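Got a structure for you, questions after.
With one protein chain withheld, the remaining protein chains of the complex are depicted in position.
On to chain A.
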Amino acid sequence: MMIEDKGSLRLRKFLAHGFMLTFIALIMFPFLMVLSISFRQGNFATGSLWPDNPTLEHWALAFGFDYTRADGTVVTPPFPVLLWLWNSIKVGLIASAGILLLSTTSAYAFARMKFRGRGAMLDTLLIIQMFPAALTVIAVYAIFDALGQVVPWLAIDHHPALILTYLSAITLHIWTIKGYFEGIDPAIDKAAQIDGASPWQTFRYIFLPLSVPILAIVFVLAFIFLVNEYPVASVLLRQTDQMTLAVGARQYLYEQRYLWGDFAAAAILSGLPITALFLLAQRYLISGLSDGGVKG
């Protein structure tokens, strides 16, 4: 697009590639290390960068299989990694869908509707999210302790309790989506209004289809935030078979029982589905849909 002379362009391309490759090498270093550790014998964080005697022991254990070593001893999996992974994905997907629903409707109202207290509410949302969740867990626990006595499926150690709590993580997303909605040409909703569309219909049939990229970004961001969430989950989920991955993974690295190798394999195994989700959403992340609407 830009007008440049050939020589400086080649030099700049070379510099850009060099920079990118160096940077990516640095970024990838921990991943490669963990991959190496997961095939390394034993559970200690010592050894060469390349495993000398590669073993599948940690991987078998991560998948939940018993592993028979060369000397005949049988090792059983220390923790139900796949179950934890499933718990994390289940809670993450449901709560992210809920977050998306709540934050898009709210963002639409904040972007396009006039009502009392609109500005104050928006500003409050931005300030509220500074409050550290880790410090309010005692209260969250108390709330669900009480709710659980009335509604059994909302009790501690049940996933609905966690999902409900997570629905409050919408403050930032409302702002993000609102920013995007404000970028949509007001002429479009004027036109819809003239054609007799209600605000809900304008939202459902015009704003949502136009906002797929930002919605994908918000969904992925919410999902990743929730899968990583530790303080609330650690307080609401106590039983091993109810735990999410974030709560469970810590069990690998207690001082008394330091399972570094098992942890590495479990870490890669559990990191993969989330990476896959990311790559799927990647198509939406960068696309020029925002300038498609008005031109048509």
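Worth pointing out:
The rule is short, and it goes like this: a contact is a pair of C-beta atoms (placed from the backbone, for glycine too) under 8 Å apart; a residue touches a chain by one contact, two chains touch by 3 or more; residues count from 1.
Just so we're on the same page, contacts and distances are computed from a predicted model.
Only one of "Xanthine dehydrogenase family protein molybdopterin-binding subunit", "Aspartyl/glutamyl-tRNA(Asn/Gln) amidotransferase subunit C", "Phosphoribosylformylglycinamidine synthase subunit PurQ" or "Maltose/maltodextrin transport system permease protein" fits the UniProt record of the hidden chain, and that name is "Maltose/maltodextrin transport system permease protein". The chain not shown here is touched by just one of A:60, A:83 or A:121, and that residue is A:121. In the complete complex, the residue from A:68, A:149 or A:240 that touches the missing chain is A:149. Annotation for chain A: contacts to the undisplayed chain at residues 1-3, 9, 12-13, 16-17, 19-20, 23-24, 27-28, 30-31, 33-34, 37, 44-46, 49, 98, 101-103, 105-106, 108-110, 113-115, 121, 123, 125-140, 142-143, 146-147, 149-151, 154, 164-165, 167-168, 170-172, 174-176, 179, 183, 196-201, 203-204, 213-214, 217, 221, 224, 227-228, 230-231, 245-246, 249-250, 252-253, 260, 263-264, 267, 270-271, 274-275, 277-279, 282, 285-288, 290.
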